[in-house]
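Note that one protein chain is taken out, while the other chains of the complex remain in position.
When the chains are written out, they are named A and B in that same order, and each has its own residue count from 1.
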Amino acid sequence: MLGDYLPVLILGGLAFAFVVASLFASSLLRPSRPSPAKLAPYECGNEPVRLPKGEKFSVKFYVVAMMFIIFDIETIFLFPWAVSFRKLGLFGLVEMAVFIALVFVAYVYIWMQGGLEWEQAPRPMERTAAEGEQEEELLRAG
Amino acid sequence: MTGQEYAFVVLALVGTVGAVRLVTAKNVVHAALYLVVTLAMVGSIYLVLGAEFVGWVQILIYVGAIVILFLFGLMLTKAPIGRESLDNQQRGLALLVALAVLAGLVFLIQDAFHWGDRKMNLVHNTTGEVGRSIFQHYVLPFEAVSFILLAALIGAVVLARREERE
Partner (left out) sequence: MIRLPLVLFFSAVLFSTGVYGVLARRNGVLVLMSIELMLNAVNVNLVAFSQYVRDIGGQVFALFVIAVAAAEVGIGLAIVILIFRNRESINVDEVSLLKW
């Protein structure tokens, strides 16, 4: 059983050896003449003035990551279910239907709450006049 | 020592080093990367023990998803760098407690399972066996897990987006 993973192990070992060997070889072969300008971190040719501070990482990304993790777990349970699907019969199908339905409830709730909106969607009434004119022109042309 | 034991010892040593570096790291992002090392080694140990499906789930869920969540959490909460600001003042006491826990556990294991005569004959468990076990014997826990996932998803989204809506 573990023998099946031997090629993977050999590949991993070879990749690791390649990285170590090439880094070591290049450290032997390359000339090393550091200067302050070369060692400075590269930022489009300018010296870095300050660390980015004000821009906060948006919490929306966290919500997306959370959705991903929940549905990842759902997939994990789908996999053994699918492998032994024929032996489980109707009972297994009902079990999985209940499972998916429950997780889907959470999905629908978040959708209804606007948790999936990236920005506040503009309401139709608030469209700018320019947009309205463009649309009318398109309608006339079409 | 069999070949499998050697493989296990190597993986366990790497995993232990990763765990120790995780709790002593000066930088929170480095700590997350050491967590990846330890989790991957634990996953490989599952493979060595013959629990193939659990091993790959460990890689997929822990290394692939939970660590990403941790990194997002780190990006959302700017943490200072340096052990002094990441640790509290009870480091010596914590070390004492941890060593006491370790000593107690080692003593109990040694007492309960005499070295050498408790051997695991490693059998390969396929995904199908795991599936049949879940869906025939552990139906209720399985449905309970779906309920926990429901609660966690709604809870996390409601908590995280609370202020933004206002």
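Here are a few things to note about the model shown:
Criterion: a residue touches a chain if its C-beta (ideal position, glycine included) is under 8 Å from a C-beta of that chain, and two chains touch if they have at least 3 such contacts.
Here the structure is a predicted model, which means the values were calculated and not measured.
Take subunit A: the residues that touch the chain left off the picture are 59, 62, 66, 69-70, 72-73, 76-77. By the touch rule set out above, subunit B reaches the unshown chain at residues 2, 4-5, 8-9, 12, 15-16, 19-20, 22-23, 28, 31-32, 35, 38-39, 42, 45-46, 48-51, 53-54, 57-58, 61-62, 65-66, 69-70, 72-74, 76-77, 79, 86-88, 90-91, 93-95, 97-99, 101-102, 105-106, 109-110, 113, 115-116, 118-123, 125, 129-130, 133-134, 137-138, 141-142, 145, 148-149, 151-153, 155-156, 159-160, 162-163.
Everything below uses one rule, namely that only the chains that are shown with their structure count from here on.
For this pair, subunit A with subunit B, the centres built from the Cα atoms lie 22 Å apart. By the touch criterion stated above, subunit A contacts subunit B in their complex at residues 1-2, 5, 56-57, 59-63, 65-70, 72-74, 76-77, 79-84, 87-88, 91-92, 95-96, 98-100, 102-103, 105-107, 109-110, 113-115.
By the touch criterion stated above, subunit B contacts subunit A in their complex at residues 4, 7, 47-48, 50, 52-53, 57, 60-61, 64-66, 68-69, 72-73, 75-76, 122, 124, 126-128, 130-132, 134-136, 139, 142-143, 145-147, 149-150, 152-154, 156-158, 160-161, 164-165.
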